[in-house]
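Quick one: structure below, then a few questions.
Heads up, one of the protein chains got dropped from this complex, but the rest are sitting where they should.
Moving on, here comes subunit A:
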Amino acid sequence: MMQKDASSPPPAPGAGANVEPVEEDQIRYLEQCKVNVRQQAANMVRAIDAGDLEEVLKFANLVLGELRTSLLSPQKYYELFLAISTQLSTLESFFNDAHSKGKKMNELYELVQHAGNIIPRLYLLVIAGSIYIKTKEAPAKYILKDLVEMCKGVQHPMRGLFLRHYLLQLTRDKLPDDSDQDKSGGTVRDSVDFVLHNFIEMNKLWVRMQHQGAGRDRERREKERGDLRVLVGTNLVRLSSLEGVDEALYSDVVLPAVLEQVVGCQDCIAQQYLMEVIAQVFPDEFHLRTLDTYLKTLAHLEAKVDVIALMVTLVKRLAKFGLSQRAKITDEMRLFETFLENIQPIVEHRSDSISTVQVLQLHEALLDLVLSVYPERLAYIDQVYARTSATLEAMNVTSIEDAASVKILKRMIMLPLEAPAPAATATGAAAPPRNTLADVLCLEKNVDLLRLLTPIHKKQVALSITRSAIERGAPIPDPEKIDRLVELIRPLIKDEPGLEAEADEDKEEFEENQNLVAKLVHILANESSDMTYRLFYNIRRHFGQGGFKRVRHTLVPLFFASMRLCHRVYRTEQQEAAGEAAPAAEPRQFGSIKILRFLLEIVNIIIKAFPETGLRLALQAALCADNCNSSEMAYDFMTAALLAYETEISESRAQLQAMQIIISTLQSTKNFTEDNYDTLAKKCTMLSSKLLKKPDQCRAVVMCSHLFWTERPIPATPGETAPEWHDGSRVLECLNRSVEIADKCMAPNVHAPLFIEILNEHLFYYAKNVPEITADRITELVNLVINRVSALQEEDLPAIMAYKQNTLRHIRWHQASPREPAEADKYAAIAIPH
């Protein structure tokens, strides 16, 4: 240890030799040192100019003497060190110069050692030594060995660290390595030994700081150690940049020696820092080779060392490497397995001190590694998942709620779905295909992780998965995958215990979520109609469990998608039947009829929950079935609609609207048998006449009349009798019934317009030449209308009057300008009173 003599700079007032002055004092003191350095350096330069070696050394000694201080913090000492080493570069040139003028280096090497004080002496020795090496007057390896040994003379930690740092700095470009042709100075092995030796000595100094001084200064001491660590780490940088330190030398010599020191020093700060530096400064290729050694070492570190962070650093590095250099990672390296094997015992051993979030961080990094290096190995992903949940289980973690952990866990579950397509490797090998949604759905253990989340977070994950699935839109090749998908997004599919608290979730949000789920239907469409049907069938099973509030959002899109499928299948069936398309290689399992039955099933569910929607879907399906020439199914759909009408719809306005669309749907069908049609038409008429309000009844019955006089095309097959869709007597029956009902309406302002409407219907059928609608009958109605309108009150008049006048004008127009002669007589038969 250095002795301080009387001429040392005065310590700050009230401070002991080892206690640093406060910041301002330090700055002032540092400035003073720097002024001294500048002045002495200038003197040194003059001596150099004068070529006076003795004087040069004298002033150099004075410059370097400033480094003897104990009063500066590491950062301030570093500043002084920089100022001085800048000045000393002049001295290097001077020695160089001296050598070229014939001065023997061994003499100079001896001479500088005459300096009285050890700090300046050793700095001068380092300078002289570095020039000595450069001149090659002696083999570099011996000089290096001497220097590294001599530096042991300074045992004060901070001063020693800087001295050795200076040694490392000055010898940097003089270390023998494989690029030297001339091996007389030494080989790269000598350089490695030199740096390792220096490293070990520096680490010892650094560790020793921890045990010096009073216990109360621990915090300050640890800060200082933190500041100084980079000096120790630089040794490792030097080792990594030596030409000739290849993978073999690294794994056989460098790493074992470094690790031995790291483990042996039993110092938590040193271990934490150095292990990280090893991971950072040596190339990935080296780590791949020594992975097992490195990981095994972690088990021997002090209990307080955060080994998880170290593992995460290394895993992340290699994951990044894998992204661009995947081809360099071969199976023989057993990269993934090595991590897995080593992680387990370490984590188990330290289970008391490891937190949930650490476990997650580690496995998250591992997952990143798998996805970048082995993107196509789904089994590895499952292994990481399984390991994660097993580790957490062993730690008795049953639920994960803290924000940091939740975030990682969510990311881990989502990662395989979101991982970008792997880039082609630098070596030109083709990138493997990105995992499809179907691949991801092969994973099984993600569910175990999902289970650890609280219901609300499960739901968020479910939403992310759904979104991502829709985005990918990849085909799903088999129905079981749907089960897996549903398992992952269950909170969206059905009510789950635990989410009750959330039952009053925003209605809008709920609908949005369900619409998202419904979109899944669209990614199911498959080239094979059979597969599409199977997928639809399976997802319907799941949607069906969602309760009424969900099926409205999920089953309706499924209904329409299935209807499209039905049309598609029917079209193919027709083409095959007509020989226009070759029949499918494999016989179709699910024909259009089967799909129609599936539709009926959906319709019945929806009717139960939402009769009005269900009724409309039933009618849509009826038209679809009719189009697909399946009158039996069409009949079933119509029946379902009528049943829904009778049992579920009770409000009068809704009834009328429903009735109207039932009638118009029935009216536009084409393929019913006469019997079935007749039954349905009669049923409609009957139900119409039972509507709640008289005007509604009247209008609906009038509408029913059209069911018996339709313009449907004659069936194509010649020779068959066309069904008798023109039934004038039934038309008349309906019209008569409507007149009766209108008559029962008491208020003139209600019944008058009804009569005008009925008159217009008559005119429609009269124009169509329905025999049962006679001119007399129309004349009678005209009179009735005129009569009823005249009874109206003033305020109701204008609209109804206009309606009447327009109707009469229509008749007169026909009378006045017949399109053909027959028409003239026909309309003349109608008498309109003036």
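Just so we're on the same page, contacts are C-beta pairs under 8 Å (C-beta built on N, C-alpha and C of every residue); 3 or more make two chains touch, one makes a residue touch a chain; residues count from 1.
Throughout what follows, contacts and distances are computed from a predicted model.
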item	value
Protein that the absent chain corresponds to, by UniProt name, given "ATP synthase mitochondrial F1 complex assembly factor 2", "Charged multivesicular body protein-like protein 6", "Electron transfer flavoprotein subunit beta" or "Ras-related protein Rab-7A"	"Ras-related protein Rab-7A"
Option from A:Leu62, A:Met333, A:Ile593 or A:Ala609 whose C-beta touches the chain left out	A:Leu62
Among A:Cys151, A:Val188 or A:Leu228, the residue in touch with the chain that has been omitted	A:Leu228
Identified contact with the non-displayed chain, of A:Arg38, A:Lys608, A:Lys690 or A:Lys744	A:Arg38
Absent-chain interface as seen on subunit A, which is shown	3, 5, 7-8, 36, 38-40, 42-43, 45, 48-49, 61-62, 65, 68, 74-75, 78-79, 82, 89-90, 93, 96-97, 100, 115-117, 120, 169, 172, 226-231, 233-234, 236-237, 240-241, 277, 280-285, 321
